[in-house]
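All protein chains of the complex are present and in place, except for one that has been dropped.
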Amino acid sequence: MDLNTHKERKFDIIAIGRACIDLNAVEYNRPMEETMTFSKYVGGSPANIAIGASKLGLHAGFIGKIPDDQHGRFISSYMNQVGVNTDGMVVDTEGHKVGLAFTEIKSPEECSILMYRDHVADLYLQPNEVDEAYIKEARLLLVSGTALAKSPSREAILKAIQLARKNDCLVAFELDYRPYTWVSEEETAIYYSLIAELADIVIGTRDEYDMMEGVSGGSNEATIKHLFLHHAKLIVIKHGASGSQAYTKDGEVYRAGVYKTNVLKTFGAGDSYASAFLYALFTNKGVETALKYGSASASIVISKHSSSDAMPTSQEIEALIEAQK
Amino acid sequence: MDLNTHKERKFDIIAIGRACIDLNAVEYNRPMEETMTFSKYVGGSPANIAIGASKLGLHAGFIGKIPDDQHGRFISSYMNQVGVNTDGMVVDTEGHKVGLAFTEIKSPEECSILMYRDHVADLYLQPNEVDEAYIKEARLLLVSGTALAKSPSREAILKAIQLARKNDCLVAFELDYRPYTWVSEEETAIYYSLIAELADIVIGTRDEYDMMEGVSGGSNEATIKHLFLHHAKLIVIKHGASGSQAYTKDGEVYRAGVYKTNVLKTFGAGDSYASAFLYALFTNKGVETALKYGSASASIVISKHSSSDAMPTSQEIEALIEAQK
Amino acid sequence: MDLNTHKERKFDIIAIGRACIDLNAVEYNRPMEETMTFSKYVGGSPANIAIGASKLGLHAGFIGKIPDDQHGRFISSYMNQVGVNTDGMVVDTEGHKVGLAFTEIKSPEECSILMYRDHVADLYLQPNEVDEAYIKEARLLLVSGTALAKSPSREAILKAIQLARKNDCLVAFELDYRPYTWVSEEETAIYYSLIAELADIVIGTRDEYDMMEGVSGGSNEATIKHLFLHHAKLIVIKHGASGSQAYTKDGEVYRAGVYKTNVLKTFGAGDSYASAFLYALFTNKGVETALKYGSASASIVISKHSSSDAMPTSQEIEALIEAQK
Partner (left out) sequence: MDLNTHKERKFDIIAIGRACIDLNAVEYNRPMEETMTFSKYVGGSPANIAIGASKLGLHAGFIGKIPDDQHGRFISSYMNQVGVNTDGMVVDTEGHKVGLAFTEIKSPEECSILMYRDHVADLYLQPNEVDEAYIKEARLLLVSGTALAKSPSREAILKAIQLARKNDCLVAFELDYRPYTWVSEEETAIYYSLIAELADIVIGTRDEYDMMEGVSGGSNEATIKHLFLHHAKLIVIKHGASGSQAYTKDGEVYRAGVYKTNVLKTFGAGDSYASAFLYALFTNKGVETALKYGSASASIVISKHSSSDAMPTSQEIEALIEAQK
């Protein structure tokens, strides 16, 4: 997997998909019904990954759709502030709102989320709003699975991938499966298979691969055997507390464990993993170290209150890796 | 206008329509983009009116629709806690969410609201979910205009009014016009006219009556002349800072001014006015005093942080009236 | 019931609602699956009534919505040809089609209909497409129930009725209940009650009144007692083969039987009844004779192949009445 191509391009990574608002419970250890105050953060898997990548020092851009309202303007302004380029962000003019995720923090194991995802702006990104010139400036396009859940966002993603491949831009697919936006598991499986077969890098949990394959208790071997028949060159499969594996098309296998931490809540883990993993690849640290970076970054984020604002610097990641060597 | 009928009934007032969540800016004097924390309250005009009426000592019930999620359960539990009977509340089983209103408090004059009202549960109340036995127990049914904005809630309201009239229960119509839920002003005018012609008591601002009549700068005389041809017996028209007027079918006219206060924000004024006005009518204080009660109650609520939680007691209202006599 | 008012107006009757296409089986006595050829006619209850009225010599106009396609142009051109003014006909520009009704003629008792009524143009008539100046030229507005089944047509009807009442134009309501367009019987009952309470003349079958009242086996006495509390002045209730009754607000009751004929199919009966009944009223023949006209006209139409094209002249009606005196 060579990530040293196209170093002349303006962006290491452009993420495409949803940017929304997390409203995290200020009061801990209680159900949301009894939570009376919420703090506002930028959220959404691809937005978090772009923010995480930017905080680590990569050049990151974003393609998405937000309304010109108070929440939309907050998202843009926060992303710009942490260095994410938002030239690919389209303004919704049809009255769609930013998605919301209210989170409760009952205990480290119980953190339910209440989603407002009905007719949200990000799912109304149109294929003709994806700009070929913007994608041409990127070395890698990061696609997150939730953007495939509905038309026209689904077609915007298909268009972006066709443009990426036409312009020699790598495609990374973060499965990011959120059941609430999908019509059925069958439909999810159809589109996940389609996109995974078109991607260069695929990252997900074992459960997400199982959903894509329509199986339960699937094996990594079957997964990589199928995907390596297509475009994939690097596949990451995460197994929760048991750590994660990376497989390359030329047959190498890498493994990493997890880093201990004081877990506050579980959300944000996947996004911080992906941003740190890709950062390590782009900085030529090798796949094995990249797995460690992903893992350490996830541990840091789940010990903190937010997903986006808590994205670590490389110093913090390295310190944790060092501390638990 | 005789409100002494059917004293044997269990409820003085049953309100029908939306019960939702207000998320009020914790930080003042800044635009919402810069507000980082929000406090949660029950909101929605008819819910606020039922809550206000209950806090004043009336027997209040509620007909509405909420999901069985964290926000829905909070609403029920808050309403029960302040004494509102929720036997008429139906649980949504189709995945609709509670409506949300994010408020900013920039200055007393500028308080914009960001609404999440797309496919909200309250607008999915079905006509067959309105229980005749429940309405039969009420002396007055309070309808707020927003519930007319969409089917099937619109038909549920029409059904409730047909049942109220069949069972000798008075109908009060609070115009409560919120442009964002309506398809067009023309459609609003059609349904507002239809319901105002069926109601016994109509309460609204001069602007709301203008919208209903499709005019600008309409006159109170024209409004009452038309409505008194139909069922209306008592019409209240509010003129903002210039005070309000009440007209009865037998030709009496009453006027009241407004009470001075430290305005924090403007929302909640109409709901607190309606609940205190109806409370005074039910307790036989007469129309003139009822206008003062409405006015004083509104002044109290706009000086406080929420709409529902800030609903005053009769002692507070009387103290303010006394203080500014 | 005085229909002698406003003789100066251009139109005796303006019908509002659907104008569509009937595709009647050319081959008789077989199920539609085996029918290989279909003849095309204009159809739709209010269109048929306007056509029938015009053929009898009344001045008739029409308010509806049709696309500018081959079926839409056929409808306009046929209506004009038989003398119906179509100045109130609006052209659909959003791609909605004309409704279709395929009929089979298996036997006089069995004539099933296959409807294409999904997103048809007539149900997209907007309230702002109803022209007050046009309604002002009519002595009577004929509303058929099916147009109430969906928004925005429903609101267009409500608007037309508000304009008719404002301009002293009588309102006749033909119940014309077609289950397939309605969401539920409960919703039908709500709107049928609402409109019947606003109409001057109400015409329907006993079954249709039952549906409106949410009862089965309802009595004419209950129906007229309720409706005469509102605006109705003349109520016609049809009992199929047992004939029909007309009730006036001042307490008169009229009855008529049915005329024998060779029944080919049953559809079109109600429309031909309504047009001949109204024609007789407008020509001062009195309610009793009007019932006979309605009945004879229905007998003529059900013996012929179409609904619209078969509408009789007054000579044919009078000949049948004379023949079976």
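Chains here go by letter, A, B and C, matching the order in which they are written, and residues are numbered from 1 within each.
FYI, a residue touches a chain if its C-beta (ideal position, glycine included) is under 8 Å from a C-beta of that chain, and two chains touch if they have at least 3 such contacts.
It should be emphasised that the depicted structure is a prediction, and the values quoted were computed from it without experimental measurement.
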Neighbouring displayed chains - absent chain, whole complex: A, C
Which of A:87, A:155 or A:318 contacts the chain that the document leaves out: A:155
Of A:128, A:242, A:284 or A:313, the one touching the omitted chain in the full complex: A:128
Subunit C residues touching the omitted chain (full complex): 23, 26, 31-33, 35-40, 69-71, 73-74, 77, 96-97, 100, 102, 104, 112, 114, 116, 118-119
Where the unshown chain meets subunit A, residue by residue: 127-128, 151-152, 155, 158-159, 162, 183-184, 186-187, 190-191, 193-194
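The working rule: only the chains that are shown with their structure count from here on.
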Remaining chains grouped by touching, subunit B not included: A | C
Separation of mean Cα positions, subunit B and subunit A [Å, integer]: 44
For subunit A paired with subunit C, centre-to-centre distance based on mean C-alpha positions, whole Å: 60
Where subunit A touches two or more other chains, by residue: none
